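All protein chains of the complex are present and in place, except for one that has been dropped.
Moving on, here comes chain A:
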Amino acid sequence: MFLSLRVRASQGTQAIADLRKAVPTGFRGRPTIRRDPCAADCSACRDACPTQAIRLAPVALDLGRCVFCNACAEVCPETKIEFRPEPRMGGNEPVDLTVREGEEEMVRVRASAAFSRLFGRSLKMRQVSAGGCNACELELNAVTNVNFDVQRFGIEWVASPRHADALVLTGPLTRNMKEAVRLAWDAMPEPRFVVAVGACAISGGLYDGAAGVDRGFLESVGPSLYVPGCPPHPLTFVNAILDLLGIA
């Protein structure tokens, strides 16, 4: 009993009070690209990128492919690309995930009146990993821990797809999981939607076109929310969901 109290006392209150403003110190998050001229014929960043996330002239970076390895920033002779400790990223559509040169405003997930009405007060999510490396899964688990405590908004993981409103997918979608993902989706009652979490699920990431991957499911059922990262920080996920549901 006394021991228990000691643990409780040393624990204090761990919940992050304002999830919308919190900044994870040291985190390699959303990048910015300065509008400086590139040296003629330079393609160092594009060549260094393991996931073909970069387009040139002007430089643009696709957060849906980026695995935040920092290679592009390291090789850029103009040091144009800089990764910031900004966890807030995400989009309603793949096009929202592009970071452009000189862009000051970051694109945020747009609130949807329909999602807000249907799920704004209660959202049950079923997570399915289809080739996820367990880093995405660990970070998704963390959104319900004492620090992030997303349950305070009525948002929760559920065990059965029959109880779920959202199917939260991680991993590039493996061929061996194709049937199981489809079964989970078919078991979910309407209204329902898909969230793609991490570079793998959004674009295939490092496994785009790999031997064991089959992205057929996502081609037939488009996600309603994209959460970039490798893995996304729990704050990235929480903010993207809250934005979508229009929760302040």
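Definition applied: a residue touches a chain if its C-beta (ideal position, glycine included) is under 8 Å from a C-beta of that chain, and two chains touch if they have at least 3 such contacts; residues count from 1.
The rule is simple: contacts and distances are computed from a predicted model.
**Q** Can you match the unshown chain of the complex to its UniProt protein name from these: "NADH-quinone oxidoreductase subunit C", "Cytochrome c oxidase polypeptide III", "Succinate dehydrogenase / fumarate reductase flavoprotein subunit" or "Multiple sugar transport system permease protein"?
**A** Missing chain, per its UniProt entry: "NADH-quinone oxidoreductase subunit C".
**Q** Thinking of the whole complex, not just what is shown, which of A:46, A:124, A:175 or A:192 touches the missing chain?
**A** Selected residue, touching the omitted chain: A:175.
**Q** Just to verify: which one of A:112, A:127 or A:203 makes contact with the chain not shown?
**A** Looking across A:112, A:127 or A:203, the contact with the absent chain belongs to A:127.
**Q** In the complete complex, the non-displayed chain touches which residues of chain A?
**A** Per the touch rule, chain A residues meeting the hidden chain are 3-4, 6-8, 10-11, 14, 24-28, 48, 50-51, 67-71, 74, 83, 127-142, 145-147, 157, 159-160, 171-172, 174-177, 179-180, 184, 200, 206-207, 210-213, 230-231, 233.
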